[in-house]
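One structure, pasted below without further comment.
Shown here: the complex without one of its protein chains, the others still in place.
Chains here go by letter, A, B and C, matching the order in which they are written, and residues are numbered from 1 within each.
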Amino acid sequence: MSESCKKIAILNASSTINQASKEALDAALIYGSYEQSTSLFFQGEGVRQLISNQQLETVHVKDYLKTMAALAFYDIENIYACKASLVERGLAEGFHLDDVQVLSSDAFSDKLHQHNVILRF
Amino acid sequence: MTTELEYNGQIIPTDKHGYLVDFTQWTEELAPLLAQSDDIELTEAHWEIVRFVREFYLTYNTSPAIRALTKALKTKFGEDKASSRYLFRLFPDGPAKQATKYAGLPKPARCL
Amino acid sequence: MTILHLQRTSAFDKNDFAQCVLSIKPDDALVLIDDGCYNASHSLFINFKKQNPTVAVFHIQEHAQARAIEINHDQSSPITMAKLVELTFQYNSTITWQ
Partner (left out) sequence: MQTLSVVITTPPCSYSTITAIDYINHAIKAGVNVVGVFFYQDGVLNASANIAIANDEYQTHKHWQKLNTEHGVNLHVCITACEKRGLSDDIGDTVNTEVTQSNISQYFTVSGLGELVELTAKSEKMVQF
């Protein structure tokens, strides 16, 4: 598969306590572990996945957000959040991840356009 | 095939593949017992990986897939111990599968 | 690179379309599919058309017809499923908004 130099974007659009969000992360980790260039995008309700101090275990949901801290081991270094989505929801940029790039809608879309395959969950 | 381990008069439930049902019940004494079912005797080299995998799980709430494992090992132990060849020599059925079992962690997802 | 945006949900029900319109660039195209056809009369769509008159917009004719949606052809061009397959290969990538 090394001949493929496609860039993969996983566009996260579901809120935190949602099976779709965990399965999106699983897909991203697989692309990463197969050495595919992979980026994570958070837009709409998806931005909620980045907010710190969420306590998923309180409602018996496995805290997959902790797994995001391991993204670097999967060579996933590009993480983008849509500023407009944060503002619309009154969310401050208090993330549980360090390397999130918050982008205007235009810049966010520019980044998306640099990818060959885009999956939205 | 058993669905529990007996240790020190205590019954510790395992799933049908031999993994602990509750990872918090694990103690270091259980590791050799878990390895025994695969006919593996744990050496210090095994232990390094088993402890590492458990720590990874406790930090990130997931067991590392092989590539992530080698990458993470490289930072800690250097190139020699971070090759998948080295890991497969220690854990012939797959380091992700076996090291997690002895570390008392859940069976990694089949598709990962 | 260009993106073919496949809009499958109605903005009267879900907010995917709001994110979709924010992500469309001038050389992209938008296709209204399934309940996405309902967006033709949504203010988001009408404003989008005003601000981006040159972006190609299509809808699957059968999907609009099935829902008794009349779409003005200068707002969106009716296409068949066969044409959608063609479009898939004319753009660099696709995003499915659903």
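Here, a residue touches a chain if its C-beta (ideal position, glycine included) is under 8 Å from a C-beta of that chain, and two chains touch if they have at least 3 such contacts.
Note that the structure is predicted; figures quoted are calculated from it, not measured.
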item	value
Among A:19, A:52, A:101 or A:114, the residue in touch with the chain that has been omitted	A:19
Positions on chain C where the hidden chain makes contact	6, 8, 33-34, 63, 80-82, 84-86, 88-89, 93-94, 96, 98
Touch list for chain A against the chain that is not drawn	1, 3-4, 6, 8, 19-20, 23, 26-27, 30-31, 34, 36, 117, 119-121
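Everything that follows uses one rule, which is that only the chains that are shown with their structure count from here on.
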item	value
Chain contact topology (line, ring, star, complete or other)	line
Chain closest to the middle [Cα centroid of all protein chains]	A
Centre distance in Å when chain A and chain B are each reduced to the mean of their C-alpha atoms	28
Distance from the mean Cα position of chain C to that of chain A, given in whole angstrom	25
Parts of chain C lying in touch with chain A, wherever the complex brings them together	1-3, 15-16, 18-19, 22-25, 92-98
Contact set on chain A toward chain B in their complex	26, 29-30, 32-35, 62-64, 66-67, 69-70, 73-75
Residue numbers on chain B that touch chain A, as the complex places them	56, 59-62, 64-68, 71-72, 109, 111-112
